[in-house]
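Heads up, one of the protein chains got dropped from this complex, but the rest are sitting where they should.
Coming up: chain A.
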């Protein structure tokens, strides 16, 4: 495959574990990250439980210095980026940091940070008496740019606010950048935080969906490089991203409904990856109890892949991670491979759908950390 991406390490911050090993063990053991979140915030919450990191303290991961002004989204992203870089074994120095960057998906940055900043303009004696140090937190590229400052990534720095599919979009965008020479190493993934603000926003947006999974929060980032270069250097791969497709289909347009659109993109992605449906052993879907979205995904997956592949529903144990949904799906697939040489070389598919009609597909091949044939 020409121009494919190698995953050479990854980092994750999720309710079931921080770091690839802890996260992977929890996944294999079937542990759920669902917690009582009643005491997390001063505000009342619409649901009592969420897949949240209730005891997360940024200082445990990043120390005390310079962490005071990081919001939760940013703290997750900076932490996951550090874990991913360490996992890949890449050493950043003045030779390579100009060629190293990050593409980070989300939904809107931190709605909590935006709303709390805006709140100051309403409740203070003077509307401009906001805290200047918190102004950058109200801009949605905050987390990506803080990752760059923290880890000294001087290459491409981009934020992809594409909602549930945003990690697929980040892979698509980042893959294009790598292939076309705009970077050599990119951290690709997504982040979403849990907050009272987001919980209520989602509650109102999906009030007609009682089967909706509890909310989750997470950040997951993959270290990606040109696969050929990695192989030429004799370095191991955790995975090879064989194909990435995204598209958008008007949910109200029956002629090109999202299910058909996702099926088309899934078929095209398999073709581009050079694999057949029969070779796909696992499909990690984004299903999270939003009936109209789940129906799209199920129909497309069954139409193209049949019922053969194992179905991995990350939301079952990680919750509805919003803008980080596809990112945790990718992390879950990588986690299955990490300690299981029996899966070496197997092909998996990640599918993602958004209520608005966005669809995304990733086809990847994974290896264990113990596997010889990477």
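General observations
Everything below uses one rule, namely that a contact is a pair of C-beta atoms (placed from the backbone, for glycine too) under 8 Å apart; a residue touches a chain by one contact, two chains touch by 3 or more; residues count from 1.
The rule is short, and it goes like this: contacts and distances are computed from a predicted model.
Per its UniProt entry, the chain excluded from the display bears the name "Beta-ketoacyl-[acyl-carrier-protein] synthase family protein", taken from "Beta-ketoacyl-[acyl-carrier-protein] synthase family protein", "ABC transmembrane type-1 domain-containing protein", "TonB-dependent receptor" or "Zn-ribbon domain-containing OB-fold protein". Listed residues A:25, A:184 or A:248: the one in touch with the omitted chain is A:248. If you put the hidden chain back, the residue from A:7, A:20, A:78 or A:144 that touches it is A:144. Across A:19, A:261 or A:286, the residue that sits in touch with the chain not pictured is A:261.
Along chain A, the points of touch with the absent chain fall at residues 43-44, 46, 97-98, 101, 107-109, 111, 114-115, 117-123, 126-132, 135-136, 138-142, 144-146, 148-149, 152-163, 166, 169, 172-173, 176-177, 179-182, 196-197, 200-202, 204-205, 207, 246-250, 256, 261, 264, 354, 356-358.
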